[in-house]
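Below, a portion of the complex is reproduced, with chain positions unchanged.
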Amino acid sequence: MSHTPQLPPVAKLEQKTIVDMISRGKRIDERSPESYRPIQIQVGLIEKANGSAQVHLGKSKILVGVKVQTGEPFPDTPDEGVLTVNVELVPLASPSFEPGPPSEQAIELARVVDRGIRESKAIDVKSLVIQKGKKVQVVYVDVYVLDHDGNLIDASAMASLAALVNAKVSKMELKGDEVVAKPGHHSLPVNNYPIAVTFAKVDKTILVDPSLEEEQVMSARLTVTIDKNGSICAMQKGGLSGFSVEELKKAVGLAVQKAAENRAKVLAVAKG
Amino acid sequence: MPEPKQPEKLIDEKGLRIDGRRLDQLRPIKLEVGILDKADGSAYIEQGKNKILAAVYGPREAHPKHIALPERAVIRCRYHMAPFSVDERKSPAPSRREMELSKVIRESLEPVVLTELYPRTMIDLFVEILQSDGGSRCAGITAASLALADAGIPMREIVAACAVGKIEGKLALDLSDAEDKYGEADLPVALVPNSSMITLLQMDGSLTPSEFERGLGMAVEACKAIHSMQREALKKKYHEIKEVVEEKEESEVIA
C-alpha cells in the first residue's frame, strides 16, 4: 500500500529559510528559478554493458547500464521486442534508501523514465524481433542511483537516453533452432530523444530542477517529458498538493525550452 | 474471454465513436454510496464497463506504528485489480502499475482531507477494480472521494476525476479500453473543483502543447460534471438515511 511518507527531519528553521528565499525569487544555491544545476555526462564507462552513461546533475549522480539479451516476447505482443526500465535506489546514495525490493519511489521513477522512452517511440521495438512470437531482443535499462541530491527523474532520463544512444549490439539471427550473432556491432535504433523536465512548487513559486533540499519543502512536483519534435510524450504529477491550470500551461512551455537545451547536451556527448 | 479485435475505425463519418458517443461525451456513470456493511465508508461506480468499489476505514490506529506522523493522519491507499477484471487473468500480487497508481491516487486525494484533525492515526482507502474498461484510475478517484465522504472524513471538497485522450488525431473525452489501446494519448486528470486545483495529472502518448491545453480544458469541464453527479449521489444517500431514520422514529412511536 502507498502511504503518506515520512520526510527526513530537517530543522523547521532551515526549511523556513529555504521557503522564504524562494518566495523572494531566490534559491539557496543562487540559481534562478528556471535554471538547471550543472550537467556532466560521460558514456561508455562500463565495458561489460552494451551501453552505459553517467550523469552528474549538481551533486546527484546516476549510472545507467544497458544490456541487450535474447529472450521471449510478451504473449500479447508477439511482433515486438521487450524494453524494460529498472531503477535501483542504491543505499549508498542516501540515508533514506534501504536495501530490499524496489520501493514505491523507485517504481514511480522507473515508470516515468520508461514512459518517456516508450511513448516517444525512442526504441523501435518491432526491429528487435528475431523470430516472431518466439525470440526477441530484450533491452534492459538499469538505472543505478549513486548519490541523491534531488531531481532523480531528469538525471535518470538523461542517463538512460545517453546509454541507449551509446549502446552497441550484435544483430541476432536464427540458424536452424539456435539464435546466433551476426558479425559486427551496430548502434541500437534510437529514433527519438525524450527529455524529462521536472518542476517543484514551493509556496507559490515553480522551480525547475529541484535540489534535494527544495524537494523537502515542495508541495507538489511535475514532470513533463518532451520529444525531439517538441511534443509532450509523458507527464507525471507528484506530491501532496496540486497545480492550477495556469501553472501547468506555464510549466509545459518552459519544459519545451529546457528539454531542447538538455537534449543538445546529451546528444553532444552520447553521439560523440 | 478472448480479447476484442482492433476496430477498423475509432471515429465514424458522423464523428461518432465506436460506442456511439460524441468526442466530448462521457460514458454513462452510475454512482452508489454506502453499499458495504463493514467499511466505515464505501461507494460504487460504473463508468462504461468499469465496475469499481471503494472503501474507507479510519481514522484508526496507525499500523505498523512507525508510519504514524505526529501532526497529521497518514493516508494509506491501495488500487488493486481483481484477477477477473481484465481480459487476461491478472495475478493477485500487486504489479508495478498498481503500486504506481496507488501512489498517484493517494496524492490526488491528500490535498482535500483534513488530516491535521487526526494526528498519529491512519485512514485506509481501498479501490478495487472489479471490471476494468479504460480510465479506471479516474473512476476509482471519483468513487474513493465519495467513500471518504460516506465515512464522515472531513474534507475541504469532493475530488472528481476524468481522462481525456487523443484518437485518430482528435481529442476525445473519457476513453474506453479499446480507444485507450489503439488511441494516441491518454491524459488522466483529477480536479478539486472550487479551488480549481489539479491533483492528478499523468500523460502518455503524444500531445502538442496546444493539444494539451485544450485537452486539459475538456477534462476540467468533465470533472465538474462528474462532481455534480457525486453531489447528487451523496444527497440521495443522505435522503435515504433520513427517510430510514424517520420511518424508524415513526415505528418506534407506534411501538
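Going by the order they are written in, the chains are A and B; count residues from 1 in each one.
The criterion applied here is as follows: a contact is a pair of C-beta atoms (placed from the backbone, for glycine too) under 8 Å apart; a residue touches a chain by one contact, two chains touch by 3 or more.
Treat the numbers as computed from the prediction; the structure is a model and nothing was measured.
Q: Taking the displayed chains as one copy per kind, can you state the stoichiometry of the whole complex in terms of these labels?
A: Formula for all protein chains in this file: A x3, B x3.
One rule holds for everything that comes next: only the chains that are shown with their structure count from here on.
Q: Which whole number of Å gives the spacing of the CA centres of chain A and chain B?
A: 28
Q: Tell me, which parts of chain A touch chain B in their complex?
A: 1-4, 6, 75-76, 102, 104, 107-108, 110-111, 115, 118-120, 222, 227, 230-245, 248-249, 252-253, 256
Q: Along chain B, where are the residues that touch chain A in the complex?
A: Within the complex, chain B touches chain A at residues 3, 67, 69, 72-78, 88, 96-97, 99-100, 102-108, 110-111, 115, 122, 124, 187, 192, 196-209, 212-213, 216-217, 220.
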